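Below: the structure, in structure tokens.
Complex shown without one protein chain; remaining protein chains in place.
Per-chain numbering from 1; labels A and B assigned in written order.
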Amino acid sequence: MKALLVAEYRENQVRECTYELLSFAERLGAAPVMFIVGDADALPAFEGPLYLAEASTCGEFSPSVHKALLLEVIAREQPDYVVFSHSSYGWDLAPRVALATGAGQISEILDLHEEGFVVPLCNSKLRSTLKASGPLSVLTLQSGAFAAAEPQGSPQVMALDVPAGTDPLRFEGLEEAEKSEVDLSKAEIIVSAGRGIGKKDNIEMIANLAKAMGGEFGASRPVVDAGWAEHSRQVGSTGQSVAPKLYVACGISGAVQHLMGMKKSDFVIAINSDAEAPIAEVADVMVVADLKEFVPALLSCLQG
Amino acid sequence: MKILVCIKQVPDMESKFKLNPEGLWYSDANLAWRMNEYDEYAVEQAVQLKEQLGDAEICVLAIGPDRVKEMMKKALAMGADRGVHIKDEEPWRMDCFGIASLIAAYARDKDFGLVFTGMQSQDRGSAQVGTLVGEMLELPVLSTLVEFSFEGGRVSGKRELEGGVRARVSAQSPAVVTCQLGLNTPRYPTLPNIMKAKKKEIQTLVSSELGVQPGRVEMVRVAFPEKRKGGMLIQGDISQMTSQLMTVLKDKFSII
Partner (left out) sequence: MEATREIYWNVGPAVLLPMYLLTAAAMALAGFWFWKRVRVYRQGQSLDRSADLKQRVLSALNMAIMQMRVRRGGGAGGAHALFFWSFLVLLVGTLLILVQADLTDPLFGVRFLEGPFYLIFSLLLDLGGLVALLMLIALMVRRYLIRPEGLVSRRDDLAVHGLLFSILVTGFFIEALRMAATELPLNRELAIWSPVGMAMAIPLQSLAEPQLRSLHQVFWWIHMLLVMGFIAIIPLTRLRHILTTSLNYVFVDRGPKGALRTLDLEDESAEHFGAEKIADLSWKDIFDTDACTQCKRCQDQCPAHATEKPLSPMKLINDLGQVAFDDPEAALCERVGTDALWSCTTCRACQEVCPASIEHVGKIVEMRRNLVLMQGEFPGEEVTAAAENLEVNGNPLGLSFSARADWAKDLDLVVAGQGGEFDILYFVGCYASFDKRNIKVARSFVELCKAAGVRVGILGEAEKCCGEPMRKMGNEYLYQMMAAENIEAMQASGATKVVTSCPHCFNSLAKDYRDLGFELEVQHYSEYLAELLEQGRLKLQPQAFDCTYHDSCYLGRYNDIYQAPRELLAAAGGRIEEMERHGSESFCCGAGGGRILAEEKLGSRISEHRARMAAQTQAPTLVSNCPFCLTMFEDGVKGAQLEESLVPRDLAEILAERIDRP
């Protein structure tokens, strides 16, 4: 079995999610062949064949051109799977390739087993198992669902030529995210502070914890109302609805409005002195502790 | 210009889901239905474009049983001009390719200048249909837009990439646009428009007549995820608690 892995490249770098494709291929038991529209000076680190098209000539984002390149590789390699990350690049390109090859496409794969691929349904409330009907499957992987493989080795590079024709879609450049604004709705890790933190000064402690975990800090409505945090950080039905992979609720009892805003979180850790607080019902891990003791202790562990 | 907006009726995600007897999908019973959130942005953008152009006609298209007309009325109340209901009692049996084929079959000879749709649906979440429709109609597809403008027949927009970065893209119409959350603020229909919507035409077509394509993905089964309720309880000694939590963080999230 062979899996054609579609690596991602943006602004002179291979994107991290590329390495998740590798570990997925391994789970699949398929020999990996990689494809990238990137730069010879910034290649993904792995052992195996790599088809390279230069982003400088093929465009960093040019769906028709990238599709044409991929179709050529598919024709050459005859893979069983074409695997993308379920990212803005992957979900844009995958259906184009699937349609052109007559393949069935399965999106946002969380897991796999013998019968097929597991994808979320209805905001992760359900799981659906799917499989492609034909010989070729186009897959996109939920980022984080498969641990990234260790980048190691160097690929055997096969250069691809620029295909003929122009893309009707014109890519006009990238815009950096606005720095000042926090967009919690897109954050993958959120550490939120509730009234239980006691006073304004403790916000810093929560912000530090968020930073140490590589996430954003959020807040419950009373904390924002008290002026301890700015409004863009408010999580709840009246603030931001969030869907992070990890949500750490510090001193949040779990008022209904708050629960509504964070219910889409994949994994919830609650730190609260009250084991009976409503947040416990949605928490995957409930830490019953005094925040003022526990958070600094956890911080020092995280910071090693 | 003629504008097509493809919308989908989905269950409210707060619903208590049950599986259908075949175990392939959720049961239709006892659900609250609404318009797919992403599609609301699509409708809004189409209406804004019509307001900009003045001379435009918006057609909304939905596939499903009769209940989808309720949702279509909302789109009509928001400002769409007419509806096309492709009747299908069990649209969930079709995969994304099948759905896109139906839409393309309807839209192919209709000379739509722009096709709007949500970048994905809240229930299936595949993010395929809009792009497939564009590819089938051989139109450029601008996917995942969070900004949209239309000037001199050219669509310009910003795609939302990971990490808050945005990519500026453009294409000549006709084109397909798929809408990401935050593209605009979907309007709340005014009462006179709700009243007017009741009188707007909804044409009903039957899916089988448009030609249902064989699917390319098979459903094996649907199940509930392993329950996360009754999660782990950590209490006791501080250092013990931190190390327990650190283990969780390492295992699950490779933090540190």
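The criterion applied here is as follows: contacts are C-beta pairs under 8 Å (C-beta built on N, C-alpha and C of every residue); 3 or more make two chains touch, one makes a residue touch a chain.
Remember, it's a predicted structure, so these values are computed and weren't measured experimentally.
Student: Of the listed residues B:A56, B:L181 or B:I194, which contacts the missing chain in the full complex?
Tutor: B:I194
Student: If you put the missing chain back, which residues of chain A would it touch?
Tutor: Within chain A, the residues that touch the unshown chain are 195, 221-222, 225-226, 237-238, 254-257, 260, 278.
Student: For chain B, which positions touch the chain that isn't shown here?
Tutor: Residues 12, 14-16, 30, 32-34, 185, 187-192, 194-195 of chain B touch the chain that is not shown.
The rule is short, and it goes like this: only the chains that are shown with their structure count from here on.
Student: Report the inter-centroid distance (CA atoms only) between chain A and chain B in whole Å.
Tutor: Computed value for the inter-centroid distance: 20 Å.
Student: Across the complex, what residues on chain A touch chain B?
Tutor: For chain A paired with chain B, touching residues are 10, 15, 61, 63, 86-89, 91-92, 94-96, 98-100, 102-108, 115-116, 119-134, 140, 147, 167-178, 183, 185-186, 189, 213-214, 245-246, 267-269, 275, 280-289, 293-294, 297-298, 301-302, 304.
Student: Within their complex, state which residues of chain B touch chain A.
Tutor: The touching residues are 11, 13, 17, 19, 26, 95-97, 119-120, 122-128, 131-132, 135-136, 140-144, 156, 158-172, 175, 181, 214-225, 228-229, 231-235, 238-239, 241-243, 245-246, 248-249, 252-256.
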